[in-house]
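Removed from the display is one protein chain of the complex; every other protein chain stays in position.
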Amino acid sequence: MKTFRIGGVHPAENKLSAGKAIRVAELPKQAVFPLSQHIGAPAVPVVKKGDAVKVGTKIAEAGGFVSAAVFSSVSGKVNKIDNVVDASGYRKPAIFIDVEGDEWEDSIDRTPSLVRECRFSPEEIVAKIKDAGVVGMGGACFPTHVKLTPPPGCKAECVIINGVECEPYLTADHRLMLEKTEEILVGVSILMKAVKVDKAYIGIENNKPDAIRLMAEKASAYPGIEVVPLKVKYPQGGEKQLIDAIIRRQVPAPPAIPINVGAVVQNVGTAFAVYEAVQKNKPLFERVVTVTGKSLAEPSNFLARMGTPMSQLIDAAGGLPEDTGKVVGGGPMMGKALATVDVPVCKGSSGILVINEKEAKRTAPQPCIRCAKCVSVCPMGLEPYLLATCSAHGDWERVEHEMIMSCIECGSCQFTCPSHRPMLDYIRLGKGKVGGIIRARNAKK
Amino acid sequence: MVNKLIVSLSPHVHGGDSVQKNMYGVLIALVPALLVSFYMFGLGAAIVTLTSVAACVFFEWAITKFILKRERSTIMDGSAAVTGILLAFNLPSNIPLWIIVIGALVAIGVAKMTFGGLGCNPFNPALAGRIFLLISFPVQMTSWPVPGQLASYTDVETAATPLALMKQAVHGNADALNQLPGSFDLFLGNNPGCIGEISALALLLGLVYMLWKKIISWHIPVSILATVFVFAGLMHLANPEVYASPFAHLFTGGLMLGAIFMATDYVTSPMTHKGMVIYGVAIGFLTVVIRVFGSYPEGMSFAIFIMNAFTPLINTFCKPKRFGEVVKK
Partner (left out) sequence: MNLILVAVISLGAIGLVSAVILYFASKKFAVYEDPRIGKVAEVLPQANCGGCGYPGCSGFASACVKAGSLEGKLCPVGGQATMEKVAAILGLAAGAAEPKVAVVRCNGTCANRPKLTVYDSVRSCAVANSTYGGETGCTFGCLGCGDCVSACQFGAIRMNPETGLPEVDEAKCTACGACVKACPRNIIELRPKGKNSRRVYVQCVNKDKGAVARKVCTAACIGCGKCVKVCPFEAITLENNLAYIDPAKCKLCRKCETECPQGAIVAANFPPRKAKAEETSN
């Protein structure tokens, strides 16, 4: 069984909602659309207060090449364009829409039929994906059309589809693969056509045997698509780890990107969004969100419209339990703790995890005993203990030399540390500082 | 709103490993060797082990509380107990109590707490204690009781260890090697020596346990044992009259104890696998060099001590294989 070659850990899987079919979440009363749901420049609003919008109406257009348009997921009136507290507690500009009815744009094909044939040219496909505001659905939210436009001198050799879902608890991609199998496969073949390759691999960890079986069975009808079962190991869903696991190539240290080794990596959720955008004319305005947690009454997978407040989804899953300590947007290894549950579902919201108070609190750190466990689990071959210490002391030159920018912030080091040291906190700080230093240096040149 | 939400950076889960678990794991791994020592040396072994553990824990507690004035005591993390047992394992079973207490003071007070406690010490505390005692009290430290005198403590019959016999062979006593116990006896532990070092079998059981529980990785012990075996084996092949067989080297003295429990000490060993192998090979090499050419019959503790000093250097130069350095395909 294939897997990546360096490091890795195996957290308890806790896939509580794996057996729960995707439910359609209720429409919210008011939907909020932050303008910055993706990596890159914020989107620019094209509606103003009082405008009537339908489901699928473009409400903000891309603010640059690396940016993505935002579409309304509801029909109603624009209430205001104002700041909203986002998941990190900061205020960011957003469009507020009061919901009235559920009227869709006519251009969207709402029939459930599967459209296999793709009659567009690669350029048209990329343009359609761009127009639909599709971004990476795994959590990083990198605009998809940028990934499908290789920089000059690089050529894609294969498409790798990430169906790994290595984060504990999350089951959104798993359910999607079971329920939208053919759509994903069509999406993958569209992606292959877009980057002009004839080979695609779908990596799935073998803790999802049903998904592997179903995908492999259906994939036989699609030339060039191969389902690759992978050994369960975190962080296999990391782009670089997945490429290493499947085609045995390692992306060099930053600024190199996957396309440098000929791979274009996309999430299964993205493949599905691509299918809907290209074949059904449906822009990205809804996604599957796992709402889970040990103390939650009913862990579920929801098909939620963007802009729905997370609190509404939590209520639909049984409500926030009394002993809640922490609510995480995303999975437990890389997700961000929410400062408030009133934040809206965004393009990158793969899950909402409720952790009880006892498990939410960190254990007090003890001195480093130099057990070297962080070094052996680091999937990037770094020395987390060293990076953390040097960052804490502000030795930016040293941490840059020790390749801090290679860190993917997977959290394996801190997960495994017997002394409970908050290594990743410091490493993130160092990464931020060094990133700034590097940008300043490049700007000078 | 239920409670104030806790906000922290990811990861939000932890593997559940802890310093205590690792230290108690080492203690469990030391149990077989402890049982063998009770079986071979009886009362003496019990007295020495108990004294050493008690003294180490006491010094750790007293220094944290009265000298460093820290609020949180660290005795419950088990590291002082591990140091205590390892120190006892490096002593003969007939050693007077006051020497043990001095050894514990040096181990905990000088080698560990002066540098800031667990995690900061450059040298293995138990080793520092042993070496201090070996140099300060060479007579008491090198008169080893013959196994089987279960009821006696200081009034025992002593004998030369296999290592001393091997040394005599190097110095021209042609008959010395023939007096060595058989390899199998050495393996089980039926020979004079320090409390914990005699039974290779019991120590190997401990190694298997620690590898199974992922407390240590295989790199250090295996590289030490392999180096000693190869190096001693080559010399044995060159001149079997003078140089003992590699099995005799492997199963005698503190080699097993050192390779499995002392050299693998987290704090004082290198951080990368490559570094661990370099460290292990160097320890194995130095051990045989000291055993065969040095003036002491046993070289394990000195070899580890020397390499402890090189650990920071190894850490500086041995970097793990970075992701992306692997050549394409």
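First chain written, first letter: the chains are A and B, and each begins at residue 1.
Note that a residue touches a chain if its C-beta (ideal position, glycine included) is under 8 Å from a C-beta of that chain, and two chains touch if they have at least 3 such contacts.
Owing to the predicted nature of the structure, the values given are computational and were not obtained by experimental measurement.
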Contact with the hidden chain (one of A:23, A:218, A:362 or A:398): A:362
Omitted-chain contact residue, chosen from A:19, A:64 or A:89: A:89
Hidden partner chain, touching residue among A:216, A:316 or A:339: A:339
Option from A:4, A:33 or A:426 whose C-beta touches the chain left out: A:426
Subunit B residues touching the omitted chain (full complex): 4-9
Missing-partner contacts on subunit A, residue numbers: 83, 85, 88-91, 336-337, 339-340, 360-362, 392, 422, 425-426, 428-429, 432
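Going forward, only the chains that are shown with their structure count from here on.
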Inter-centroid spacing, subunit B versus subunit A (mean Cα positions, whole Å): 48
Touching residues (chain side subunit B, partner subunit A) in the complex: 2-3, 5-15, 17-19, 21-22, 77, 79, 116-120, 217, 266-273, 276, 319-326, 328-329
Residue numbers on subunit A that touch subunit B, as the complex places them: 5-6, 9, 11-12, 89, 168, 240, 244, 248-253, 256, 261, 320-328, 330, 332-341, 353, 355, 357, 359-363, 366-373, 375-376, 378-383, 385-386, 402-403, 406, 409, 411, 414-420, 422, 424-425, 428
